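Of the protein chains in this complex, one is absent; all others appear in place.
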Amino acid sequence: MPPMTDEQLLHVYRIMERAILLEQAVLRLIEDGSARLLLHSGRGQEAIGTGVCAALRDDDMLFYSHRGLTQLLAKGMAPGPLLGDFLGRTSGATRGLGAGIVHAVDHSLGLMGSSGTLGGGFVLSAGAALGARRLGDDRVSVHIFGEGSANRGTFHEAANAAALWKLPMVWLCENNGLSVSVAHRDATSIEDVADRAGAYGMPSRIVDGQDVEAVYDAVAEAVARARAGDGPTLIEAKTLRFRGHYEGDPQTYRSKEDIAAAQQRDPVRIVAEKLAARGIAGDRLGAIRNEEAAAMEAAITQALAAPKPGPERIHEGLLAPRETAA
Amino acid sequence: MPPMTDEQLLHVYRIMERAILLEQAVLRLIEDGSARLLLHSGRGQEAIGTGVCAALRDDDMLFYSHRGLTQLLAKGMAPGPLLGDFLGRTSGATRGLGAGIVHAVDHSLGLMGSSGTLGGGFVLSAGAALGARRLGDDRVSVHIFGEGSANRGTFHEAANAAALWKLPMVWLCENNGLSVSVAHRDATSIEDVADRAGAYGMPSRIVDGQDVEAVYDAVAEAVARARAGDGPTLIEAKTLRFRGHYEGDPQTYRSKEDIAAAQQRDPVRIVAEKLAARGIAGDRLGAIRNEEAAAMEAAITQALAAPKPGPERIHEGLLAPRETAA
Amino acid sequence: MSGMKTLSYRAALREALIEELERDPRVFVMGQDAGPFGGVFGVTKGLTEMFGADRVFDTPISEALIVGGGVGAALAGARPVVELQYADFALIAMDEIVNKAAKWRYMHGGGQSVPLVIRAPEGVVGGLGPEHSQSLAQYFWSSFGLKVAMPATPADAKGMLKSAIRDDDPVLFLENKSLYNRRGPVPEGEHLVPLGVASTWRRGGDVTVVAWSRMATVAAQAAETLAGAGIECEIIDPRGISPFDLDTILESVDRTGRLAVVHEGPVTGGLAGELIAQVVERRFAALKAAPVRIAGADTYVPQNQDLEGLLTPDIEAVSAAITALAQAGR
Partner (left out) sequence: MSGMKTLSYRAALREALIEELERDPRVFVMGQDAGPFGGVFGVTKGLTEMFGADRVFDTPISEALIVGGGVGAALAGARPVVELQYADFALIAMDEIVNKAAKWRYMHGGGQSVPLVIRAPEGVVGGLGPEHSQSLAQYFWSSFGLKVAMPATPADAKGMLKSAIRDDDPVLFLENKSLYNRRGPVPEGEHLVPLGVASTWRRGGDVTVVAWSRMATVAAQAAETLAGAGIECEIIDPRGISPFDLDTILESVDRTGRLAVVHEGPVTGGLAGELIAQVVERRFAALKAAPVRIAGADTYVPQNQDLEGLLTPDIEAVSAAITALAQAGR
């Protein structure tokens, strides 16, 4: 695979800044009482969503995770509808059902949704790959999930079927070493989730999840393989969760030192350094950051101005709209 | 592990003859209208149940399969209660609930039962191993299952936990190459189910499932490891299903030649040859066969004489008996 | 529509699959032994040969994948028809049915369709025991995004399965194992039966009898006997539970003032409880006697077929209960 272009890397930088700004905005909105929600921060894991999506076409299908804000933005979702969800406004992606974990769908962006019961995404993403094949198109189905979720039985059922049927599918495991409070080694019998792939005859790769280029390379290769009809790949990105499982998590299970150490490997800083090494001036990044900050403020103002849904909203969207009589 | 003694091998021969006689008896009872049931013949797979149980203590716990007649007999169940079940008599192991697939429990024999939804046994057997450890005893938990069932998600969840917790557990996969009509290669993405074990850091072994000594050796080793606290093992026994999935199966999915070829590797003949090679006279085997045949006839007569349950039976045994007031 | 032909319930289902596979290339069929073998109940017999192994194929023993994979394929734009070998296995894929298929549209804002059909054979027959004999529709009363269809005749089997495949919402399609060999008239040519419209099998002014699936036939047979004894039953087959055609039932109860509800599966926690609550809530004054539940015994289904026969009410039991109801509260 050709390495990422400067343009791609700049875009990644932009999305990362956007994601961080959005998270910060949400934390502020929680603090000032405008938003009531449970946020699962993705801080520290921004290289994954961005790296994955840089390797995808718009129409490739993404089943994102509960820690998926960066993933949504990287796949093309605008902050506006996400803010609308966080604030429970009709301008939200779910038209006011609101969200701590946004369940956005946008077919034009290949955003397929997210399963709240972890592990649901394994069978769904395999199925979407099967569906694409049935329709005769060459979309690839991608699922991003945590290492803890990989212990659900659905992993096994979907991995076997995907390998058996050579489905156009890429799985990306964000191994941040924790599922809520439980350390990876206390929940999983082997160190590398990637090593589970061999049991299905599925290729796998381990990458540095803090390094967007490493993620991109592995995903681009896997996507090419999938699109060529050569079947699924499991990629494990070793990453770090900077914050609590959810905002408010006391994190009694890890030390301040551990947290501080984790935060040393900031994917945003790493991208900035890469760009600098490529000779891209720091003020270009500053400009991007400023643009994004301004856009975010505008999006927040807009979202806050959007109407809240009426009580009827809870009954809408259960079923397909009735066909009008012929 | 020391090889099987002559006595052990003679006992295996006896159990195999018993199992075959019992199956034949059931087929006859179906034909003459005395029994109405769906039988999943274990013909061809007798070396597995016998080999496994020869390596177990009475109190080791067995979760047997739907093709488990030999397994039940080998663990010590008498034909009488099984016939009682087949015939729907109160003398049956389930006191008249009857059975095509007998769901017998006997704690003194370590018979734990069988899950009708395939794959249920993975989590149950892991749990039983966990339970034994909690109670501080050194029982080993064993589960026998088909290769098709190994594609249930419960395999994954239980394998991970068992390896993680080093549970005293042995899994034996009877790979007869078929799940109902579906060939192993059309359902499973790799050839050897044993290769799934590595994904959990679990040791595994492949054995000739027609050769009782091979099965015994592998299981004895695995049981010793489990009992020593060194964790679970997955053993795959390559075997052959001589008959249809159930009696009445048209077997449109395999040729007469395939069936005939499979039947060449008869585990009973193989044991008889082993015994002959050890210098054990053929008339000793003949005597065993005659003893077993006579005992089986007696058991059938007895079972047929046993009463059928009354309609109240369907309401019995849902809950623990009420404690008598203090 | 020209005339009628006679088909078994099994053949009617198979015809529906063939017609929809022909009509819409997005449709595919998968399940355990659903490929070349044709399904353990023979519904998909010959379909792999007709449509190829990429349209009709076997799956591993992986019920979560069968249903969840079906949901995923539907999200991608295909129209999967997946088969659970026994309806009991819905319990293995319960998260996929209840939390994925039924909720995906709602929880993602309302715009995302899940055009999935889950075929699942249910019911008490053949000594299959407690884990292969359940009737489970009652588990899905509150799975609001999910439709639940339960055809009782060959014509309905065909027409409802075709409607289910064309529906943009997920449909749990519960076939009754005892009905597969049942033969009946099916209209020639294109035949669609809308989901969620009750079918009134018989008119009568004395007792409203609501009966699903196989029990509709049993109730209809009881009604013949009862007519001889001067009791006129109105037999209504709701054809499923979602959408639920309560109006047809209420209209009938308005005339009869008496309601009997008949189904397989246990009384307690069964389908009837919810229906009775709905009717009582709306027609308390119209009722002349307490509604009656005529359903399975409150226990599990043994493999012993003599005992199995005790599990579900037969024509005599249904007739007796309806007779008592007809006389009650006079």
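Order of writing sets the labels: A, B and C. Residues in every chain begin at 1.
To be clear about the criterion, a residue touches a chain if its C-beta (ideal position, glycine included) is under 8 Å from a C-beta of that chain, and two chains touch if they have at least 3 such contacts.
Everything numeric here is computed off the predicted structure, so don't read it as measured data.
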{"item": "Chains shown that the absent chain touches, full complex", "value": "A, B, C"}
{"item": "Residue touching the undisplayed chain, where the options are A:3, A:116 or A:282", "value": "A:116"}
{"item": "Full-complex contact with the absent chain, from A:71, A:149 or A:204", "value": "A:149"}
{"item": "Touching the absent chain when the full complex is considered, from A:4, A:37 or A:111", "value": "A:37"}
{"item": "Chain C residues touching the omitted chain (full complex)", "value": "88-89, 91-92, 94-95, 98-99, 103, 106-107, 129-131, 138-145, 265-266, 268-270, 272-274, 276-278, 280-282, 284-285, 287, 289-293, 298-300, 329"}
{"item": "Interface with the unshown chain - residue positions in chain B", "value": "61, 92-95, 97, 103-105, 112-113, 115-117, 120, 122-135, 139, 141, 153-154, 156-158, 160-161, 164, 316-320"}
{"item": "Hidden partner chain, residues of chain A it touches", "value": "36-38, 88, 94, 96-101, 103, 115-119, 148-149, 151-153, 179-182, 186-188, 252-253, 308-309, 311, 313-315, 318"}
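The rule is simple: only the chains that are shown with their structure count from here on.
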{"item": "Leader among chain pairs (count of C-beta contacts)", "value": "A-C"}
{"item": "From chain C, the most remote chain by mean C-alpha position", "value": "A"}
{"item": "Centroid distance [mean C-alpha coordinates] between chain B and chain A, Å", "value": "46"}
{"item": "Rounded Å distance between chain A and chain C, as computed from the means of their C-alpha atoms", "value": "40"}
{"item": "Chain B residues counted as touching two or more neighbouring chains", "value": "151-153, 186-188"}
{"item": "Sites on chain C at which at least two other chains make contact", "value": "59-60, 62, 64"}
